[in-house]
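Removed from the display is one protein chain of the complex; every other protein chain stays in position.
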Amino acid sequence: MGEKQGRALVVGAGISGIRSALDLAETGCDVTLIDAAPHMGGVLSKLEYQFPSDGCGMCRMLPMADRDTCLQACLRKGLVHGGIDLMLSTSLKGLEGEPGKYRVTLETEPCIIDPNLCTGCNRCSEVCPVTIPDPFNQGLSTTKAVHLPVPHAIPNIYTIDMDHCTLCGECETVCPFGAIYLPGDGRLELKIPRTLVEMDVGAVVLACGIDYYDPTTGINTFGYKELKDVVSNIELERILSGTGPFKGSLERPSDGRVPSRMAWIQCVGSRDLEFPACSSVCCMIALKEAVLVRKRSGGTIETVIYYMDMRCFSKEFEAYRRRAENKYGVILKRARPHSVRHDRNTGGLWLYITGDSGVREDEAFDMVVLSLGQRPGKSVKDLAKITGIGLNPLGFFEAPLSGVGDNTGVFAAGSASGLKDIGESVIHSSSASAMALKVIHGAKKITDEETEPLNGFRDVSTQVPDIGVVLCQCPNGPDIEPQVKSIGANDVHVSGIMAMDRICTREGWDGMLEALAGKPFNRILVLACSPQLFLDKKAAISKAMDLDPAYIDFADIGKGEPLASTVKMGLARIRYADRLNSMASTMVPKVLVVGGGLGGMTAALSVADSGFEAVIVEKEPRLGGNLVWLDKDITGYDFGRLLDNTCQQVENHPGIRVFTNAVVEDSRGGPGNYTTTFKVGGNDSKRIGHGAVILATGGREAETTAYGYGTSDAVKTNLEVEQALKAGTMDPGDMNVVVMIQCVDSRCDTREYCSRICCKSSLKHALEMKRINPDLGVYVLYREMMSYGFSEIYFKEARERGVIFIRYSLEQKPQVISGTDGPVVKVHEPILNRTMEIRSDLVVLATGILPSAIQSLAALFDAGVDDYSFFKEADSKWRPVDAVNGGVFACGLALGPRDTKESMASARAAAMGAVRLISSRPAGVSLVTAGIKHSLCILCERCIGSCVYGARTLDPDAGKIRIDPVACQGCGSCAAVCTNSAAFVNNYLDQQMLEIIDAAI
Amino acid sequence: MDNFEPTIIAFVCNWCTYTAADLAGTSRQKYPPNVRLIRVMCTGMVDPKYVVKAFLSGADAVLVSGCHPGDCHYINGNYKARRRVRLLHGILGRFGIDRERLRLTWIGASDGIEFAKVIHAMVAEIKALGPAVSDMKLVI
Partner (left out) sequence: MEETYEIRGTDLLDSVKKLLTSVFETSSVSSMLVPVRHTTTHVLMPTLVSDPGELQRADPFAPCFPLNSAKLVSKLTKKHSNETMAAVLRPCELRALVELVKIKQATMDNLITISFDCAGAWPNREYNQAATEGKAKNRGFMEQRLESKFDDETEDRLATSCRICAAPFPENADICITLLDHDPGSIGVFAGTDRGREIITGLAFEPKPLPGTRADTVRAVIQRKKEAGKKVFEDLARETATMEGLGNYLASCVNCYNCRVACPVCFCRECVFNTDVFDYEPFQYASWAKDKGTLRMPMDTVFFHLTRMIHMGLSCVGCGQCSNACPNDIRLAELFTAVGKGAQEGFGYVPGKSMDDPFPLSVFFEDEFQDVTGI
């Protein structure tokens, strides 16, 4: 955490809210993170497997600098961060004021089980006589009325489903801690009643997520809820989960048998009359689920996905689809099942299917998965009313495009403004937090108040370990004090053992703090159960004892392992606890942005609006990049105005310096501290120091020689048409027929990825031309229309306006033959199953996007490119704009094909990442950080090769290995390859580990 | 060997298997008390020395358990661990520490049941095999 900023409110603690909360907390804001549910994680608490890795990796979102501010644990369990106040079962009820100075009202549900007293012993649930469908498993299994909402959450407090509770009082009686206080019996007052809190915040981020379509409310229910083996995709995710209803074994809900044939039906509740948008993620989810099923079953379960268009539009997705089909044998069928019936003969399911060419292709399955469309989150309407943020016709938040002139301090994050996969949600959440930070920073009062100095504790680093042991005596458990005392007596470093009564309770905890205050111990080991719950309480002990939290540790005595081992292991660990006194070099509060297109400019503005300096290095003589030739987007948004506005803001911003005709030549250093030289105007060499770099080098329309391009003026690319329409040199009124060919040189062996924006561009041009000349014949030859999200609406509109869409396949590509009256396009029409010849005035080719060559530039900063030569992100879902080393970011087309709005969001996300890094405090060398004993090191450099973060380098002048403590994440790869422990990881020292192992046995 | 209770040292990754073990606890998936969990930040930091030390201190089996391929918090530590365990299998196997006694598993954060299963299976197997070293005094 850096310099203190103001307070932010983040509504929704799902993946998007977590991202935003972390962004803001890491940049010095106090964050209040609320969620209406009694647990964190939103939808993702139920999802374990994410495409394209088929695994998780959410923890990669945790802070990389100042790691100790945050609990280092699986993020699916929960987020514990020093700068984030988490309020569960809490909703936003009121908002007044203006950007930078809001007063919000938060309402917290009444608490029947006191979280300060509940220890999670489960006795209440054991005695509860009421069985209910388990909401965590979508009702596929049962739980008790008093239950844990999520099995893995921290904090994990039992809740009572008051809709089903009979108020029998059993749980209240059995609770050993008096944590349960049921209403009723004339006791109108709850122990912890509904509470209203008011607070001042500078900005609000709305990350309230999405909801799912309920097929039972639709015209076609596909048998959902009537037929047990028809499940929704989220239900299938639960079935596949180890914490799911069948403990991870794939069974049919009806009879527990392993299915042999499974079908997925796509677009249930999407792309229909009621909801004309595409839900964007279901195609990939279905592919992933089918792949998981194929993998799990060793290929014995047949999987068929029925789809309309297989929308794999992000850069790795097409490759994923290919793998699914070719490697895992997932069958894709373009067809529309229209109903599901029970098959009396087999006990299975009968799918009534209309095939691609209108022929009936009914088939039998024994399990059917409905890919449910997504809907706005339940709270969106209320939040819109409270905050005044507009909703689009489908009920999602209007996402402000640029923040220009939008006088608001309330921003939508993640899927709340439209349906997105995790990677896009993360990007849009960081984008929202960047805008929120701008508002908060702008409203910041300059005060003299300085942040409290770190390491202001008594210096015990050179003292011999003097360990104080606190043991939590549980009234439920055996008397452990004598055993602990005897172990302590045999350890020369233990000088005090204090038995406390239940430190899991507020009273017990306070009692312990009181007892510890002023004690001279320089190491504290607390023996208690579930110590993760207490990790954030280290600070309290630290304060009471004036002792660096580095010297305080907890040992879990509730795991069922022999007490002696646990205690001895804990003592071995705490004895060597230490804080490395190496200081990270000072963060250079400046960000280098390479490329001055829309992405680069947006990123620079975002950095500068957060109070840091941005330097744009652009190789062209002017700013603007691709925006210079773009006209408007599909919604009619004027890019010319956007360009002028953005350029003007950049030029006028005191925090931004621009160098045009400038090229980066060389760079040294690492995250937090780079020195980069660049050449301006061919010979003037300049050098700047900066803490982070954003590569916004853009991309370009791919060149082509396909379909006679270059041999006829009547064959043009999308870019040429855009320019001609903008310049007025092309008049659709003069034309009779236009043919647009999609996927030119794309989604094939030579260029695997989908360029994502071409379908939207072609729809835009088709509609524009139709507007000018309604009689114009427009044919779009496509493979899959990638009109994901709201752009599906334009696909529909184009069809309504008479644009004709003809699908072609890679095997039967269209042909363009030059004719005397213009080109003739031959294409096989699959529905009629015959070849058509279309004489046209204009053929428009959608040739896709190529990245600018950035390999060598990325390499300068120890980053890389992917298989397609775009910037290689550390993780396409959880760290979608940053390189592994944490100091290099990318946005816009450098990252992969994306449209203007998406580019701007990625630019803000990249800026947010850079600001997160350079806001962190230099002294914040995290406890688990690598070090080196130079006297033992012989410079074999294996540690350098093993470090994925580039944190280790050879200083050739000094002949020493250098470690960048900011880049280092403490993974210990270096220590494990070092044969004589010259490389080590603090708090995981070899001698410490060996002693722990010894103590364990 | 009826009353032989083996000791298993488990080096578990902070990000996944440690959570799974915790989950096994809260989900009341009891696993035998023969296992001693040693939390590490990543299986990639498990120095082969630790495994050797465990056996020389009297462990009857060692489990190294980390994230599924592709899920490593530190990108690829689990792949590095796999090579190290392979090396250890080769070396320790020569001296009677068979690969049943040194296991590498991928157990994700949600796989509490899987963790309990693995421990049950290991304990049963090692009980059948007997102690790794019958006379520790000879192993100097």
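The chains carry the letters A and B, assigned in the order they are written, with residues numbered from 1 in each.
FYI, a residue touches a chain if its C-beta (ideal position, glycine included) is under 8 Å from a C-beta of that chain, and two chains touch if they have at least 3 such contacts.
Computed from a prediction, not measured in an experiment: that's the story for all the values here.
Although it is not drawn here, the omitted chain touches the following shown chains in the complete assembly: A, B. From the options B:T7, B:S27 or B:T105, the residue with contact to the chain not on display is B:T105. The omitted chain makes contact with just one of the residues A:T602, A:T717, A:S946 or A:Q969: A:S946. Although one chain is not displayed, chain A still touches it through residues 490, 492, 935-942, 945-946, 977, 979-982, 989-991, 994. Those residues of chain B that touch the chain absent from the view are 48-49, 52-53, 55-56, 69-70, 76, 79-80, 82-92, 94-97, 103-106, 118, 121-122, 132-140.
Heads up, the rule we're going with is that only the chains that are shown with their structure count from here on.
Those residues of chain B that touch chain A in the complex are listed here as 7, 9, 14-16, 18-19, 21-23, 25-28, 30-31, 33, 35-38, 40-42, 44-47, 49-50, 53-54, 57-59, 67-71, 73-77, 80, 84, 108-114.
For chain A in complex with chain B, the touching residues are 48, 53-57, 59-60, 72-74, 76-77, 120, 122, 148, 151-152, 156, 241-243, 247-248, 532, 558-562, 565, 569, 874, 884, 928, 946, 948, 969-973, 975-977, 985, 988, 990, 993-994, 996-998, 1000-1001.
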